[in-house]
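Every protein chain of the complex appears in place save one, which is left out.
Each chain gets a letter, A and B, in the order it is written, and its residues are counted from 1.
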Amino acid sequence: MRNLKNLKIATAALAVFGLVGAVPAYAAVDGETAYILNTFSFLVNGALVMWMGAGFAMLESGLVRSKNTATICLKNISLYAISGLTFYLVGYNLMYLDVTGYIGTLSPFWGPVDTDALAGTFSDGGYSASSDWFFQMVFVATAASIVSGALAERIKLWPFLGFVVLLTAIIYPIQGSWVWGGGWLSEMGFSDYAGSTLVHSVGGWSALTGAIILGARKGKFNAEGRVNPIPGANLPLATLGTFILWLGWFGFNGGSVLALGSAASAIEMSNVYANTNMAAAGGVITAMILTQIMYKKVDLTMALNGAIAGLVSITAEPADPTVGMAILIGCVGGAIVVFAVPLLDKLKIDDVVGAIPAHLCAGIWGTLAVAISDPEATFLTQLTGVVAIGVFVVVLSTIFWLILKYTVGIRASEEDELMGLDKAELGLEAYPEFGQGSQSF
Amino acid sequence: MRNLKNLKIATAALAVFGLVGAVPAYAAVDGETAYILNTFSFLVNGALVMWMGAGFAMLESGLVRSKNTATICLKNISLYAISGLTFYLVGYNLMYLDVTGYIGTLSPFWGPVDTDALAGTFSDGGYSASSDWFFQMVFVATAASIVSGALAERIKLWPFLGFVVLLTAIIYPIQGSWVWGGGWLSEMGFSDYAGSTLVHSVGGWSALTGAIILGARKGKFNAEGRVNPIPGANLPLATLGTFILWLGWFGFNGGSVLALGSAASAIEMSNVYANTNMAAAGGVITAMILTQIMYKKVDLTMALNGAIAGLVSITAEPADPTVGMAILIGCVGGAIVVFAVPLLDKLKIDDVVGAIPAHLCAGIWGTLAVAISDPEATFLTQLTGVVAIGVFVVVLSTIFWLILKYTVGIRASEEDELMGLDKAELGLEAYPEFGQGSQSF
Partner (left out) sequence: MRNLKNLKIATAALAVFGLVGAVPAYAAVDGETAYILNTFSFLVNGALVMWMGAGFAMLESGLVRSKNTATICLKNISLYAISGLTFYLVGYNLMYLDVTGYIGTLSPFWGPVDTDALAGTFSDGGYSASSDWFFQMVFVATAASIVSGALAERIKLWPFLGFVVLLTAIIYPIQGSWVWGGGWLSEMGFSDYAGSTLVHSVGGWSALTGAIILGARKGKFNAEGRVNPIPGANLPLATLGTFILWLGWFGFNGGSVLALGSAASAIEMSNVYANTNMAAAGGVITAMILTQIMYKKVDLTMALNGAIAGLVSITAEPADPTVGMAILIGCVGGAIVVFAVPLLDKLKIDDVVGAIPAHLCAGIWGTLAVAISDPEATFLTQLTGVVAIGVFVVVLSTIFWLILKYTVGIRASEEDELMGLDKAELGLEAYPEFGQGSQSF
């Protein structure tokens, strides 16, 4: 970072005054280099998305009570493991292979196979098949993580993991094939860059049906209908989780450029990184200002959810908006959280970490907002996609929740809930030396 | 990591004996590939710098008492959000656009605009404008994070954020324009590679004036002038924060090569990564040995601050020193912390996390040490830069702190400080189930 005068100022001045020179000849990226760069982008950005698994684990660990903390940790690491296994066994080809318009093929991804490598040919858009699989795979767990947070503190471990299998093996890939697999919604022009709807709303709808069918935690809503706030046990961990998610989101949205093998894709990725960051910033500040005005106190958990809502909002189209537009999209996301959290309480839907406001509500907003910044998208098509996927996920997830409920049962017994799931299901305590987790409520 | 014999040994032997062959012809990087690599370096390294925001949040969360933990979390995530917004609205162009030598232009960065992309031309040093903006933006929050740590546990939330606006919109970019914007200090030959002075000392000076004007926490210094140590509530989080900072610093210094489009820049970045790591290592070990000798106990928080001081020390010139020299520079940084912390106590300046020793004192040392390793730098020029920026920041930050003090007030009321800022300003507790945070002092 030595003196930047000449280059930086020249570039900036040109940018402001719109001056561009004549187009000189330049050497372009060769095919193999493009192949490497595309592949490496999948790996680096994909590793950041994998890291979001830790983000959800910490966010949720911080927002549940200490008596359920070890269980939520276990749910998060195991759902990430399961998501990879189901996406390998079923999901990837159901989503991407030989799509008829409505569903892919039921077969495992017998990767890694790299036809380009076999052929010794490297088209500009080429990349290693297993790098693509890796990148798509890490997305799946995100949807499941949203569910784990909303239903924490009362759902039994194994039935929850059973739902994760159904969500990641069936629900996620089938609706995913409609858009990213090239199916009917994609044909219609529906656009969802990195998954405001395909990932975040899908998790959000599944969480919503689950929360309704499962019911609220004991003591959350009392007889007269008043809401009893149940504070999380470890807010710095929740803050850490939000920072992790923020970092991971650069990979989530930035890797969704799906290429790095040309200057155009590098520029697009840069715009995505900048817009992703600024939408989150807008979400934080909006949530802070609104809670200060409405409640005379700034709520840290609202600010954290504001960041997440800003990130979810920009995810449907992080490349096209200007930075200023990205900030506004994030601000609306942050505002949505502040209003949706008490609304859910009013409806007596118990969402432990605020996942439904941050992922479902902001996801719908972000998907519709594509119509503002992308001239090729229309509000009607975007709405069609939101509704179609919403109906599909609500119907299927309701069926799956009910099957689980009336077979193995999904709700922990009242004694177990009172004792805490850590002691009941894991036989241990998350913080055996601090306070009296299991007796505090 | 298969057998490395041939290549590695051949290279190593050549390195040791200084044997280099004749220069054969080789194919060079083409313009578009260089553009992509330069851009991707900004994104990857910039994401690491963003991650430092989490590092400061965890370090400070661990070093404050539990009754102020949620507040410091909120300050850290909101100052990161604000830094991005102000740098977008004002800071970037004030720092880099059309610099007269003393100040840039007051206008928003209406990016992302990529003139190279418009022109279809890719010079070797080219990169996406928004990737550069992203990388410069993530630096701004670092300066503000330093202030939040030093002034924790007694400054009110919104006035603190008001200072963050002034720091990131005015103080940081104006002095930054003097060097990285190509202004007068850069013309004079002052060198600060990644910001020992421009980032770390700026935060440190602002923290110092703030700490003096704000006063010490109640109970820190008693009537007879004795120091009452106030231990942090969660040392593993502080350790985690330090590891995060260490990791993020590879991006901070490594990305400051500002290029990856040539072998020379890749080599420079490698040297920077290696030197950055080893300076931190030197800082840790020096702080440990000194505290063992001086106090017969090794102080974990000193070791953590030793790492940070080592990192700050090498930041002014991480590319030129040999690895051995980098270790020594870091060792001196670690020693500075061990001696500066009790000195501040003696001066009754209350710096909650040791930010002033680690960032300001080590930052001055690192900036002066450039004269040792870089033949183009002189001690006098380096000192001129340190003093000029020091005076500028001290004067401006003092004015801003005093304005805030005599308008909205900056200090929490005595009751609020006793109760803890979490309950007073946020209406919640960071660890509601553990111990009795708010009653412990």
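Structural remarks
By definition in this document, a contact is a pair of C-beta atoms (placed from the backbone, for glycine too) under 8 Å apart; a residue touches a chain by one contact, two chains touch by 3 or more.
Computed from a predicted structure; not experimentally measured.
Only one of the listed residues, B:M95, B:I171 or B:V284, touches the absent chain: B:V284.
The residue from A:T39, A:Q175 or A:S397 that touches the chain not shown here is A:T39.
Touch with the hidden chain on the side of chain A covers residues 30-33, 35-36, 39-40, 42-44, 46-47, 50-51, 53-54, 57-58, 61-62, 69-71, 73-74, 76-78, 80-82, 84-85, 88, 93, 96-99, 107-122, 125, 128-134, 137, 157-158, 179-182, 186, 191-195, 234, 237, 240, 256, 258, 425-435. Remark: the residues of chain B touching the chain excluded from display are 1-9, 11-16, 19-24, 26-30, 33, 37, 41, 44, 48, 65-66, 231-236, 239-240, 242-244, 246-247, 250, 254, 260-267, 269-271, 273-274, 277-278, 280-282, 284-285, 288, 292, 295, 297-301, 303-304, 307, 322-324, 327, 431, 434-437, 440.
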